[in-house]
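Of the protein chains in this complex, all but one are displayed in their positions.
In this document, chain identifiers A, B and C correspond to the written order of the chains, with residue numbering beginning at 1 in each.
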Amino acid sequence: MGKIFDVVLLILILVSVVFVMLESVKGFPEEVYDILYYGEWVITIFFTFEYIARVITIKKPSSYIFSFYGIIDFLSTVPLYLSFILVGSNVLLTVRALRLLRVFRILKITRYVGESNKLISALKESRPKILVFLFFVIIISIIAGTVMYLVEGEESGFVSIPVSVYWCIVTLTTVGFGDIAPVTPLGQLIAAFIMIMGYGIIAVPTGIVSAEYAKSTSKAKPDDDHYVHVNSQACRNCGASKHRDDADFCHHCGDQLHPEDILEKDA
Amino acid sequence: MGKIFDVVLLILILVSVVFVMLESVKGFPEEVYDILYYGEWVITIFFTFEYIARVITIKKPSSYIFSFYGIIDFLSTVPLYLSFILVGSNVLLTVRALRLLRVFRILKITRYVGESNKLISALKESRPKILVFLFFVIIISIIAGTVMYLVEGEESGFVSIPVSVYWCIVTLTTVGFGDIAPVTPLGQLIAAFIMIMGYGIIAVPTGIVSAEYAKSTSKAKPDDDHYVHVNSQACRNCGASKHRDDADFCHHCGDQLHPEDILEKDA
Amino acid sequence: MGKIFDVVLLILILVSVVFVMLESVKGFPEEVYDILYYGEWVITIFFTFEYIARVITIKKPSSYIFSFYGIIDFLSTVPLYLSFILVGSNVLLTVRALRLLRVFRILKITRYVGESNKLISALKESRPKILVFLFFVIIISIIAGTVMYLVEGEESGFVSIPVSVYWCIVTLTTVGFGDIAPVTPLGQLIAAFIMIMGYGIIAVPTGIVSAEYAKSTSKAKPDDDHYVHVNSQACRNCGASKHRDDADFCHHCGDQLHPEDILEKDA
Partner (left out) sequence: MGKIFDVVLLILILVSVVFVMLESVKGFPEEVYDILYYGEWVITIFFTFEYIARVITIKKPSSYIFSFYGIIDFLSTVPLYLSFILVGSNVLLTVRALRLLRVFRILKITRYVGESNKLISALKESRPKILVFLFFVIIISIIAGTVMYLVEGEESGFVSIPVSVYWCIVTLTTVGFGDIAPVTPLGQLIAAFIMIMGYGIIAVPTGIVSAEYAKSTSKAKPDDDHYVHVNSQACRNCGASKHRDDADFCHHCGDQLHPEDILEKDA
């Protein structure tokens, strides 16, 4: 029941986002915009009721209202009302895109949870290292950008250091728009060097996440149903060893075991 | 013998695909198109016979006809006949490209199989995580695309939110066509941020596949000295379970065990 | 001595390659081209003598002449003589670039060898899987290229299926030149899908190489200085076990050990 409601909500969210996107497209017949407009109002009123229902039903409303999803839910309803009052405030409509984040509520009750949690924990583990890495990327971009500004000059599109740094980030991340490109031989040489560096250092965050992720999933534990931990004690009667830790009798001869025989306790 | 037939088939498939591609190229002398046309008919007739032969020789034809390869085989022959009837229906010819998938039949009997199976199983294992990841990519693209639409406006080529979202995907995946590129300083700053994010998050699926693949090739084996394999039989006297596979007496009460109680033998 | 000769050779190779490259640049004063021309002849004559010397000094010349490096050495000297005979045959000069491969001869005697061998063996191990992967990439490009040709049409630059397939490879590999770019909404949607797919599947070869490489280097060996291999024999006097393989006396009581007590020899 709750799951069906969640699916309906998910569809409404997606429809709403598609509506926002289509509204920005020019060239449709006038009726389409009318449909988008009224559809938008229907969805917003639905979300408004949902928001009010959540606030009422939750014991401690403040904890919801100021939570991540509470704020998103609020921002998902307000913009349209505001745009009704303040004509031309379609900037606020953007906020609705954040509503998409609520999709994860549904993900939470699916089998994807375990996976995405592992993913997020691996990312969290790697965060300090990735921040150090991104810091390096920005420093390289600032230095290389300044050099390119000096080498290429304004005729090639490197009109200022910030634009040069922007170009460096475009190049180092291997995006390469091509709206700005070096034309002097020296500029192209430096650019080649930046590209090869970018190509090489992309390995760093990948390696980090890969290793962290492998670590967080490896910790090979034998499965509990088919393996039990055994210890080194020997049966006093038959000498059989590798008894279960909680065994009271020998698995081989049935003789009583003596726990004091366990010599080494391993961690 | 069957392998030779497969190789002939593979060559015919490749020739057929090359023919379809060349047909779309303009500027050849007229005779070339004639050769392509007649060659196409010869190959199609060959494939038609092959399809009929398959349907006849297989005991249960319906299981083949509605299988993945059965549908591809059918779609590989029909378009040309249809195009003969319906002039100008060269849209259907595209379907023939799918025929290339049959190449994997030959791969199945080569040493590549074990490898590609491992690859596919690693991909299957990673699928939920990669879906979560791609979901994140699309959400980021929608939000960032809307922001860029607001920031850059229509003069820079960001004519609508869908186009902006398209641009964001182009940027986040580090493709960077450059047909649309930000021109305002704020737009370039946000673009730089998107690029660095894209550069950083490419590490995530790589890390996942890498770790999953490594795991699928090295199965965790518990060390033999501190773990033994246990089975599901229960002691008839005290009901204790998880006895060693070779246990003759219950580890809990010392009563004789009965090996016939082991219900499931696991591989 | 041989190493110094190798270094001289390496420098000559690099100079020669730089000469070939500079020769193609227009706009230098006439004297530069003269220097390049005569320099080229000097280097070529040197390489000719080296080639002759190699052929003479090697016991079985045919094994060298038809080897990989033998062919490269031959092709490194012949083009210039040929260009002297056949005016305008500067196509053959390209072959000289292959001469750069001889650089690896020097790498062979450096510490990089162990590293690059491990690298090459990891690549060799991964080869069948990477071939399967590249095969998938080409199949996806052919299918997607045909679809894009149908969707975009010739006005957007998708003038034929081969060009469309070329564009797909450009997009799937995240290169993205932007000389051809989709302009229709449907084309951009499919392009976005191709890009995300390309962004996702780049993880596959990386994961494979990563895992293979890790496997080839792991095989954890305990460090020799702080760990020694011990065996299962028990001292006849005190029962202490885990003696060094070469131990003659018990580490616990000092009693003589009896090597025949070692029951299991592990590999």
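Basically, a residue touches a chain if its C-beta (ideal position, glycine included) is under 8 Å from a C-beta of that chain, and two chains touch if they have at least 3 such contacts.
None of these values were measured; they are calculated from a predicted model.
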Taking the entire complex into account, which one of A:10, A:72, A:195 or A:253 touches the absent chain? A:195
Checked against the full complex, the residue among C:153, C:185 or C:205 that touches the missing chain is C:205
Where does subunit A touch the missing chain, residue by residue? 128-129, 131-133, 135, 139, 142-143, 146-147, 149-150, 159-162, 165, 171, 174-178, 181, 185, 188-189, 191-192, 195-196, 198-200, 202-204, 206-208, 210-211, 214-215, 266
For subunit C, enumerate the residues touching the unshown chain of the complex. 17, 20-26, 91, 94, 97-98, 100-101, 103, 107, 111-112, 115-116, 118-119, 122-123, 130, 133-134, 137-138, 162-163, 165-166, 169-170, 172-179, 202, 205-206, 208-214, 217-218, 220-222, 226-231, 242-244, 246-256, 266
Missing-chain contacts on subunit B, rising order, are 174-178, 206-207, 210, 223, 225
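The rule we apply is simple: only the chains that are shown with their structure count from here on.
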Whole-Å separation of chain centres (CA-atom averages), subunit A against subunit B: 23
In angstrom, rounded to a whole number, how far apart do the mean CA points of subunit B and subunit C lie? 27
Pull out every residue in subunit B that's touching 2 or more other chains. 133, 162, 165, 174-178, 202, 206-208, 210-211, 214
